[in-house]
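Here is the structure we will look at.
All protein chains of the complex are present and in place, except for one that has been dropped.
So that you can tell them apart, the chains are marked A and B in the order they are listed, and the count of residues begins at 1 in each.
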Amino acid sequence: MKRVVTLLLALVLSLSLTGLACAQGTLRIGMTASDIPYTGGQTDNGFEGFRFVGYQIYEPLIAWDLTRGDRLAPLVPGLAESWEVRKDQPTKWVFKLRKGVTFHDGSPFNADAVVFSYESIKKKDAPHFDPYGSGQVSFRLASLTGVHKIDDYTVEFETNKPTSFVPYQVCYMLIVSPAQWQKVKDWRKFAEQPSGTGPYKVTRFVPRERLELEANKQYWDSKRRPKMDKLVLLPMPEPTTRLAALRSGQVDWIEVPPPDSIPQLKGAGFQISMNSYPHNWTHTLRLDKEPWSNKLVRKAANYAVDRVGICKSLLNDTCIPATGVVYKGHPWFGKPKEIYEYNPEKAKALLKQAGFDASKHPVKAVHLISTSGSGQMLPLAMNELIQKNLKDVGIDVDLQPVEWNTLLTRWRAGFKTADNEGLNAWNISWNFLEPWSGFGRFFHSKAVVPVAVNTMPYINPEADKLIDEAERTFDVPKQNEILARLHELVVDDAPWIFVVHDQNPRALSPKVKGFVQPQSWFVDLTAVTVR
Amino acid sequence: MWTYAGRRLLLAIPTLLGASIIVFAMVHLAPGDPIAAVMPAESSQAEIEATKKAYGFDKPLAVQYLVWLGRVAQGDLGRSIATRRAVILDVRDSLANSLVLALSSSLLAFGIGTALGLLAAFRQGRWLDKAASAIAVIGVSVPHYWAGIILIIVFSVWLNWLPAMGAADGGGPLAYLRHMTLPTVALALIPLGVITRVVRSAALDVLNQEFVLALRAKGLAARRVFTHVVKNSAPQIFTVLGLQFGFQLGGSVLVEAVFSWPGTGYLLNLAIFQRDIPVLQGVILVLATFFVLLNLAVDLLQTLVDPRIARH
Partner (left out) sequence: MAVVTALPHDAEPIAHAPMSYWRAVGWRLARDPATLVAGAVLVCIVLAALLAPWLAPYDPSAGSIRLRLAPVGAPGHVLGTDEQGRDMLSRLLWGGRMTLVAGLTPVLVALALGTVLGVLAGYVGGLTNTLVMRTMDVFYAFPAVLLAIAISGALGPGLPNTLLSLSIVFVPRVVRVAESATVQVKGLEYIAAARASGSGVLPIMRHHLLANVLGPILVFASTQVSLCIILAAGLSFLGLGVTPPAAEWGLMLNTLRQSIYVNAIVPALPGVAIFVTSMAFNLLSDGLRDAMEIRA
C-alpha cells in the first residue's frame, strides 16, 4: 500500500514538474474570441482579430505606430513608403510602395499584390474574390472604388468623392500573397497556410484550439524584428478560464481578466496593463421601430444607467463612464447639451412624457448581446446590471446572448433580416480611431446597410452635412471642430445608450517584458520578450 | 443465440434511421430560413444556389431527407459555418479527444468503483460499507460541472499542480496526461457512484446465494469465495461499464465546457452559440451512431458471456 502511495506521489510530482520545462521565448496569449480569428487575410472577430492575427501575419500599406503609450496611436508608413492625394484630381491617391519586402512564402511584395488584395475584397467576379474576408472588411473601405498599378512599386487608389478619410480606410486593408493563393486557389486552404509580410508567420493551425506563429526572421523593418521566437494564440471566451490558465502558468498573457481578480493578480506578482483608447461600449438602438424610435425614451434609457456603478463597483476601475461617442477631453467631444448622469427620476419623468407607464404600458425591447468578444469587456454581467437599471425606471429589456462573431455577422446584415426582425438593439463596442469609424459609418444616411453599417438607421440631414464637410476638410484642427459639432448633435439625439469607455485591461505574467500598451485597439508584440 | 444477435442487429437499423431523422429535423427546428442555418451569411448567390441544390431545399421534406442521408452515408456532413471546414474533419478531430476522456474516466470509475463495491459487499452493514455507499450517493448527486470548477481552483490555481484548460496540443504524451487528469476526475464522479452501487448489489446477490452461504459456512477460503463472487458478477459489471462509457461520451459536454477540453462536447457547445447547425448535426449524429453501436456491442457481448439473456 505504502509503495502505491509513493508511486502515485512521484507521478503527480513528475507531472507537475514537466510544466516548467517548456516556454522559452514563447508568448502564449489567451484571447477572448471563441475561435481562432480568420487567418486568410481580411480577418474576423472584430479588432481582436486585427490585433493578434491580422496585424501580426499581414500588414497594411499604412500602419499604426503602436510603440508608445503616451499619445493616441498615429498612422505611419507600412508597406507604403509615402502617399498623397493628387492635387489635380482629389479623388485619386498615389501610393509609393516599399521595395525589398517579401512574403512569408518568399515571393516579392509589389503593386500586383496590392491590386490582388484589393480585388479579393472588392471585385465580386474575380476568381480570387474572398466572400468571407470581404464581408469582414469591405465596410471599412467604403470610399475606395478602385486601384490600379502605375508601375511595380506605385499604385493609384480611386475614391467615390474627394475624401480625407482615405488613409484611415487603407490601414484596414491587409496585403496577402498572390503567389501563395495561386498555389492553393482556395481561401479556405489559404487560411490554413497563410502568407503575409508581417513580423510573425503561421506554423501551425488547429481550428478552434490554437494558432502557433514564429518570428519572421526576414522581416523588412530591422527595428521591429520580433525578440521572441514563438507566439501562441489560444481562444478562451470564458473569463474564468483565462484567469485559471494564467494563474496555472498555461498562458503568459490574458485579455480582459475578470476585474474582481485584479487585486489578487497584482498581489501575486502579475502585471496589469491598462490604457485609455478610442473605445465605446454601447447599445446601438433601432430607430425605425418602437420603442427606440422615440427620442424621449432613448434619453430616458441614457439617464437610467448607473455608469459609475458599472466602472467603480462591477469592473474595478477598468473603464470610465461614457456620456457620448467619445470621451471628455477628446478633440471631438465638444459641448453636448445633455450630460447623461445616473438619474432614475429624470428617466421616469421622460418616459411619462413619452406616454409610457411602468405598470400599464411599459417599454419593451429585445437586445442582442454577446457572451464575450473583442472590446466587449464583460458583456453578461454588465448587461444584467443595465437590464436591472432599465427595469427600475420601467423599461423591460429581454437580453439574447449569442457568440461574438455570430453577433457581428448578424449586425452587418442589419435589422431587416428574418433572424433580426424581432430585435430592437445590439450591444457592440465600437472604435473611434478615425472619423469614418467613429461617425461616418454610423451616422450618415448614405451609410445604411449594405453600404456600411448605419443599421439603426440614423437619418439626419444635419449630420450628413457635417460628415461630408469633415470628409472634405483636409486640415485636422478644422476637421476636429466640425466633428465636435457633429458629436454634440449625436449626443443630443441619443441614438445609442452610451455606457462606458474601456481601459483595455490585460494581465501579464511577470516573465513578460518590454510590452508597452498603446492608446489603441492594437498591439505591437515585436519588442516583447518572455523569460 | 445467433438468431438473437441477428435480431438485435436488425433492430439497431430502424433505431439509427430514427435518430438520423431527428438529426435531420434540426435544420428545420432551428428558427429562421433553413438555408441560413447551414450557410455563412456572406455567401454569394452562386454558393447559395449550389447549397440549395445539394440539400434539395426546393424538394419535399422526404426527398430532402433521402438526399441528406445519401450524403451522410458518403461521409459528407456539410461544411461548418464558422470555420468553413468540412464538418466531418472537425468531428473526427474532436471525437478522438472525447474518446480518450470517456475511456480514462470510465476506467478510473471502474477501478475505484469495483474496489469500493466489492469491499462494501464483503463488509455489508459495517462502516466501510456505509462509507462506500456514501461515496456512491455523492458521486451520482454531485453536479460534475461544479466539481470541475472546484478541482480547477484547488489543483490549478491554489496548488498549481495541474493545468486548468485545454489539451496540451503538441506538448508530448506527458503534457497530454497532465491536461486530462482534472477533466477525467470530474467526469469519473457519476460513473464511480453508479458502478460502486451496481458492483455492491451484484456481489451481494452472489454472496447471498444459498450455495455460497453454504460454502462460507463450510469455511471455504475467503479467496475462493471472492473469486467466485467476481466471476459471477462480472457480466453485470461489464455491462454497466460498457453503458457508462457510452454515457461518458455524450455526457462530457458540461465537463468539456468547464475545462475547454477540445472534444465533441466542447465543439457542440461552441456550435450552439455560433449557431453552426451543420456542426451541431454532425456531432450529434456521430455520437448517436457510436452510442447505438456501443449498446449493441455490449448487448452482444453480454449474450456471449451469458447465453441465458438471449432467451429472455
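Assume contacts are C-beta pairs under 8 Å (C-beta built on N, C-alpha and C of every residue); 3 or more make two chains touch, one makes a residue touch a chain.
All values reported here derive from a predicted model rather than from experimental measurement.
In the complete complex, the residue from A:K124, A:K364, A:K388 or A:R531 that touches the missing chain is A:K388. Across A:Q56, A:T371 or A:S437, the single residue that touches the chain missing here is A:T371.
Checked against the full complex, the one of B:L9, B:A50 or B:I150 touching the unshown chain is B:I150. Of the listed residues A:G40, A:P60, A:G78 or A:P258, the one in contact with the hidden chain in the full complex is A:P258.
Residues 11, 14-16, 18-19, 21-22, 26, 29-31, 137-138, 140-146, 149-150, 153, 157, 190-191, 194, 197-198, 240, 243-244, 246-251, 253-254, 257, 268-269, 271-273, 277, 280, 284, 287-288, 291-292, 295, 312 of chain B touch the missing chain (whole complex, contact as defined above).
Interface residues of chain A facing the missing partner chain: 238-240, 243, 258, 260-261, 264, 306, 309-310, 312-314, 371, 378, 380-381, 383-385, 387-388, 391, 398-399, 401.
Simple rule for what comes next: only the chains that are shown with their structure count from here on.
Those residues of chain A whose C-beta lies close enough to touch chain B in the complex are 12, 14-16, 18-19, 22, 34-35, 124, 131-132, 134-135, 188, 204, 206-210, 212, 234, 236, 238, 240-241, 244-245, 247-250, 371, 402-403, 405-406, 409-410, 412-413, 418-419.
If you check the complex, the residues on chain B that touch chain A are 31-33, 36, 40-44, 47, 82-85, 90, 93, 149, 152-153, 156-157, 160-167, 169-171, 174-175, 177-178, 181, 260, 262, 266-267, 270, 273-275.
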